[in-house]
Each structure stands twice: as C-alpha cells, then as structure tokens.
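Note that one protein chain is taken out, while the other chains of the complex remain in position.
Up next is chain A:
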Amino acid sequence: MAVNRAARAYGVQKGQFLAMARSLVPDLVTHPETPGRDARSLQKLAEWCRCFSPLVAADPPDGLWIDSTGCAHLFGGEASMLETVRARLAERGHEIRAALADTAGAAHALARHGDRELTCVPPGKTGQALADLPVAALRLAPDIRTGLGLMGITRVADLCAVPRASLARRFGMAPLSRLDQALGREKEALCFDRPVAALHARRVLLEPIGTAESLLHVVGVLCDDIASRLQKAGQGARRLDLLCQRVDDATQAIRVGTSEPVNDPVRLCRLLQERIETIDPGFGIEAMSLHVDHAEPRQPVTGTSGLTPSGLVSSDPASSGLAPASPAAPEAPRMPAMLVELAERLRNRPGLRGIYHLAATDSPFPEQAQKPADRPARRAAGPCASRFRSPGSDDTAGDGFPRLWPRPVRLFAAPCAIAPPVLAEDDSPRRFVWQGQMLRIRGANGPERLHGAWWQHPAQAGAIRDYWIVETEAGDRFWLFRRGDGQNAWSGDGAWFVHGLF
C-alpha cells in the first residue's frame, strides 16, 4: 500500500504486487496493513499539529486539515507557515506535501496533485491554480471519474467549461458541488476535533448572536469562568483558543498567546476583545467555548509595586514571531507591568511585524551593533539626564568599554556609496559630493577606527573602517567612513560611504 523512499529507489512502486516487489528487492521488509493503528497515529499527529492552529482535523487515510485562518501571521506569513509545518514535521520523520489555499477543496487537490511539494495559492487565484489539475483531484467517486474520462473531461478546466445542467443530468450533483467547494462558491463545513484541553468552558446560546457587543459579553462570562478555575489551581494560561460555533456548522477560532501565565479575567478578556473583529459571525453564533491550550504554574506576585518579577517576562515564541529569548539574566531589569501587558496585547494583533526592545550586541560595526530582543538589556546605571556628560561619568557602551565618540540616532539601512572625497593634507575630508551637490566641509572629527569582528564573521577578518564626523558649511553633520585604512588592500578597498546623519 505504501512505500518508503529507500524502496522507491529500487523501483518498488505503490500498488505493485508483492511478488513483483520481492523480485526487485529480495530482502524487502513488509508490514501488513493496519487501518486501525494508522487511523490512531494520524489522530495523534493531528493532536500534535495543534501547535500550528487550533482547528485541526484528520483526513483519513493520509491527510490532515489545518485551518490557518488568523494563524499565518504568527509564523510570518502563509508561505513561511508552510515551510515551518514542513520543517517541524520533517523533524518527526514525516515527509509531507502541503498546500495552502482559500478553500479546503483546493488545498486538498493541490496537496495531492499539485506539481510542487509546497503550494501556497494567493487569495483569489484558486481558479487559475486548479485549472490544470486532473479531475481526480476533486474528491470524486471512481465511477464518476471514469465516466468523465470517457467523455474526454480530464482537467478541472474542462469540467468548468461543460454546461452545468447537462453535467448534473448525467452525473448528479456530486461533481458540481465538489467543483463549487473547491472554487469557493459553495461552503464546506469541516468537522474539526475538539482539542483535549485540561480546562475549557462552553456556553450554548439560546439565540444565535452576531454583534460585537454580545460576543464580548459572552467572552467576558467565559473569561470569568476560566480565570476563577485557573486561580483555584494556582495556574495561568499561556495560550487560549476561543472557538465559535456558527449556525451553519462552521467553526471560527481565535488563538491568543500571553507573555506570562495569566489568570486575571480582565486581562484575558482584553486580549480576546482585540480579536473579536476578526470573527465572521455569518448567520449567527450559537455556541462559544474557551479552551486553555497551555497552562503553566503561576508564581505569586509579591506586593503591589506595579512591577512583575522579571523572570516571568518572556514571550511566547509562537506568538511573537521573534527568536526565542535567551534565559533571563539574574539581574535583568524590571520593566513596568504596563509595558509587559502592552507588548503582549500588541503581539496578538495582526498587521504588526515585531514588538521588541533594542539590545546592544558586541559587534563593532554600527549596523550590527543592535538586535531586537524580547526584554530590555541590563543597565548598571539609572536613566541618564543628558547627552553630554563629563568624562568621569559612566558613559560606556554595552560591552563595558568607554565610548569616546558620539553615534548618530539614525543610520541609512544600507550605507550610501559616495565618490572618494577630496582629502586635506592631514587626511581629513575637505569636499565630497552628496546627492549631486558638492559640499564643503568646515570641520571634521576623526578618524574613529573600527576593526571587524573576525571572531564572529570570518568575512570581516582584517576589515577596517575609518569613521569621520564632518560638518558642512550649512551645518549638516554627516557620518562618513572609508572601507579600509587607505594603505593596505587587505583592510578594505578604500571606498567611501555615508552611513548616517547626526
């Protein structure tokens, strides 16, 4: 029934007779088919796939449905979500073909019959993507498939061209409804499994509701319920799923992540409230349930100082889209609770690419001197009052060495190349051309020589940059640098750049 990659290399194919396969590979290992065990392990895999989306269903014999609505942005877009799914399943030893499309039918067809392993169909392009697929991609019964084949209808595009009435007369409604489901003209309700969550609350509503206010009211009730049970257990939620059952049997889901275990009903409610606008109530919602997908023991907060213990301030990597944070430093700075809550709330919003603090690195070149971090960097001193301090004060860079030279607040994303400036006899630039104009320099500070971090980037071995702060006659201050020391070719090619303005 199924063949692994090693056997395929020897020419064994799916659907071959066993005797023929044995003749190709004499020591072929075979296992009898066990539909029950296959179904169970597929179900287990579906449970595991809940890390991608709350709405997951097994599609026997060999498929999984994942409803990615509202989840793709957590992985940095739809294409990268597919890559993540493939990479994480490959870690578990599964080779997959996957497709992401507007409709379940189209995704099903493209995953099995598409010409690539990973297919991501942009919204509205479903029809074009399906046109060249065989009719078999449409989940039709075998007799209908052969019937269509006899009539010369082999591709989906041919099927679209046939008048609907004659098709329905000959084959019944099945091919038409499958076609409409794949193209999104007809809705298809998939039966998603309810997650086996330790904690969940459910409210069945007397009348279907559809307004944001009434949804919010039910969310508030559910949050109160869940929060009181979490508080009793001494736990806090890290990931929550809100499932809304619509009257037409479709399920809408919202997933939110928190940056620390939360059991405050107001805070939970506020997180969910932000996302209510993404629910499409359709003809009405008749039941809502809130599942705690992931809970952690909550450390008691001591006192009411308005500060949280810094050890708790770590963000959920799945929800932030950033790299997982390094373990907390023993003396990590305290961040106002309000900033933690704000960052958590914003991380759950679509349309925001990143929420981060700037942290200094020990890289000498300015464009690599900072990186986004989930929590602010540790600082020894309190807030500094002024830019210009006396030399005795603790004006140090992140690495503890005193910083002698000022830095601009903004850099160009990529240093802008300029023609080599005219140099004075003491090596300082005199004139240079910027945006087509010759600028005379009245004063220059420098050079500040920076050596490349050869211990981090082999390409930077021996690289040298000489930075100059120059002021033009109009008063504009530029930050220029020369790649190389101007004498030795190994230190750089001597090209000049403008890196930023002061």
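As a working rule, contacts are C-beta pairs under 8 Å (C-beta built on N, C-alpha and C of every residue); 3 or more make two chains touch, one makes a residue touch a chain; residues count from 1.
We adopt the following convention: contacts and distances are computed from a predicted model.
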Undisplayed chain, where the name is taken from the UniProt record, one of "DNA replication and repair protein RecF", "DNA-binding transcriptional ArsR family regulator", "Ribose transport system permease protein" or "Protein ImuA": "Protein ImuA"
Of A:A58, A:V135 or A:I469, the residue in touch with the unshown chain: A:I469
Sole contact to the chain not displayed, among A:A359, A:A453 or A:A495: A:A359
Residue among A:P406, A:G462 or A:G494 that touches the chain left out of view: A:P406
Positions on chain A where the hidden chain makes contact: 333, 335-336, 338-339, 342-343, 346, 349, 351-360, 366-367, 369-370, 372, 376-377, 379, 382-391, 397, 403-404, 406-414, 424-428, 434-435, 442-445, 447-449, 466, 469, 471-477, 485-487, 500-502
